[in-house]
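Take this structure first; my questions come after.
Yeah, one chain of the complex is gone here, protein chain that is, but the others are all in their spots.
Which chain is which? They are A and B, in the order written, and residues in each are numbered from 1.
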Amino acid sequence: MIMGASQTGDDSPLVEVRDLTVTFPARSRHPAFTALNGVTFDIARGETLGLVGQSGSGKTTTGRAVLQLQKISRGSVKLHGRELTAMRADELRRMRRHMQFVLQNPYSSLHPRMTIAQTLTEPLIVHQAVTPARYRERVAELLELVSMDPAIMDRYPHEFSGGQRQRIVIARALAVNPDFVVCDEPVSALDVRTQAQIVSLLHSLQEKLKLSYLFIAHDLAIVHEVCRKVAVMYRGEIVEKGSVSQVYDNPTHPYTQMLFDSAPVLDPSLQRQRLRMPPPEPATLAAGHPDSACAFGEIHAVSSTPAWHEVAPGHGVSCRYRPA
Amino acid sequence: MSDAAIFSLAGAEPAPRRRLRPTAGRLLLGLGLVMLTILVLITLLAPLVAPFDPSATSPQSLEGSSSQHWLGTDAIGRDVLSRIIVGGRTTLFITFTAVSLALLAGLVLGLLSGYVGGWVDEVIMRILDVIFAFPVFLLAIAVVAALGPTVPNLILTIAIVYTPAMSRVVRGPVLSVKKWDHVEAARSIGMSEWRIVTRHVLPMVVSPIVVATSLTLAQTIFTVTALSFLGLGPPPPDPNWGGMLADARQFMELAPLTVVGPAAAIVFATLTFIVLANGLREVLDVGSER
């Protein structure tokens, strides 16, 4: 059922991203801009990688570039061991049934003039996943999968709340049985209680369907609840990566520490104290220069090593954007 | 009422008027549809409805209204009412065909430049800008004069003249719709670009196109009759509204009905599409969010 599984064996990661770089060329008034620089990570089968960073850090671009919805300048993305970046358009379209996308805003990611059934049928038509006679049956199955009443399938998106719409968006992503889903801030537009419901739905779907997620968020707390591994992005680069316990117990990059300092705590007196401390200022993070010694005392231009240091097995940190 | 207050935000638009709008829109649309039905029925059934042969001459020329000739007769004794009814066929045929062609071209060019973007957009829009820069009427006169005043030439000319405007009407909403998340979502499920355009982009831009088409129809009726009036219309002896006006002009004092008749027909047809466009605009909520 899974294409290419035989070539890679079962213990290799489902998604392998290497040196992913996206540069937007210079336009009349804007200089060229490197949105992603050398992003590298793996996602194993059934695993979730959390990708955290502030807006403009390149986390959404990463998600889109992995899914080949964004033209990349350099690097490689493999799914099931197959290189996506070199694929022909029709081949890539077929490959899309293995990788799906859940967007942030459930209000705009559903076609307002299509019924829920029409929306959920689209991927089935595109990938000829089931015979037309079975469309409605499959739509009903999908709605049950995301804990919605199949009776609503002939209604329109505007009749539903944000949380319900996000369930429908998730159902659409799952229509053709993908292995890998990119979730781009899937809960940040929702109320906290709805967030918790969607998070638990994503969990149960992962268990049931053995899904792998790339979970993009701007806030460490939600990643803590969803993921076992986390990568922190800053200015288009991954600056720290490791298991959630490693990174959360021992945040090593100053930007990661800044994120922790910014997150509000649910203790009024402690939070009052924190708000009285000087604010975290990302402006203090300088890029550093490869010709001079980095924070770990290495001159990367001389040793020609990447600006990356393992602080523990599986827990790495970049020496970029930190005071030397 | 003692401690209740009623207020509204953004003072510019008082609340009661807003609430009246949909009803007013529906009334306008209904009126427009009734007018359109009358126009289309008369035009389609012209030979049956017209009391006389529009080309048959008679010795009673420039007669006033009578029980036989409701709108009198023209300089060579032809029945004015019959000529208006049958003449509408020519005028409206040219109008509909030309606007359909402009719409088709506008859809293709507008979708291409809006959806594909980049240099395709640049090239298409620059070329259309050149056409757009000329006043519609002047351009039409020049082209018809150069090609010769036949019905196909008239249709082609008017189609070309209105293509830039139709393309812009399509391109604008396409530009914004293509950035919407549901288009990206469609692409991420592996949908082909053709399917994305037809299923996700086009349906979202239908409303402004419908309204613009209706307005263009109104303008076109005017352009067609004006061209005919200047002698650049379809050749005689087939009647058309513009030509009738031109012929009757010199007898205006003798037989005012020969001028008033076709003029009223032009106003009615033009008004039909303006009313329709405004009704559609209100009902389809074009111009406001979604």
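The rule is simple: a residue touches a chain if its C-beta (ideal position, glycine included) is under 8 Å from a C-beta of that chain, and two chains touch if they have at least 3 such contacts.
FYI, contacts and distances are computed from a predicted model.
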Chain not present in the shown complex, as UniProt names it (candidates "Carbon-phosphorus lyase complex subunit PhnI", "ABC transporter ATP-binding protein", "HAD family hydrolase" or "Bifunctional protein PyrR"): "ABC transporter ATP-binding protein"
Among A:Gly162, A:Pro290 or A:Pro306, the residue in touch with the chain that has been omitted: A:Gly162
Of A:Lys71, A:Arg228 or A:His289, the residue in touch with the unshown chain: A:Arg228
Sites on chain A contacted by the missing partner chain, in the whole complex: 46-48, 54-56, 162, 191-196, 199, 203, 206-207, 218-222, 224-228, 244-245, 248, 258-276, 279-280, 282
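Heads up, the rule we're going with is that only the chains that are shown with their structure count from here on.
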List of chain B residues in touch with chain A within their complex: 180-182, 184-192, 195, 199-200, 203-204, 290
Parts of chain A lying in touch with chain B, wherever the complex brings them together: 67, 69, 92-97, 100-101, 103-105, 108-114, 122-123, 126-127, 169, 172-173, 175-176
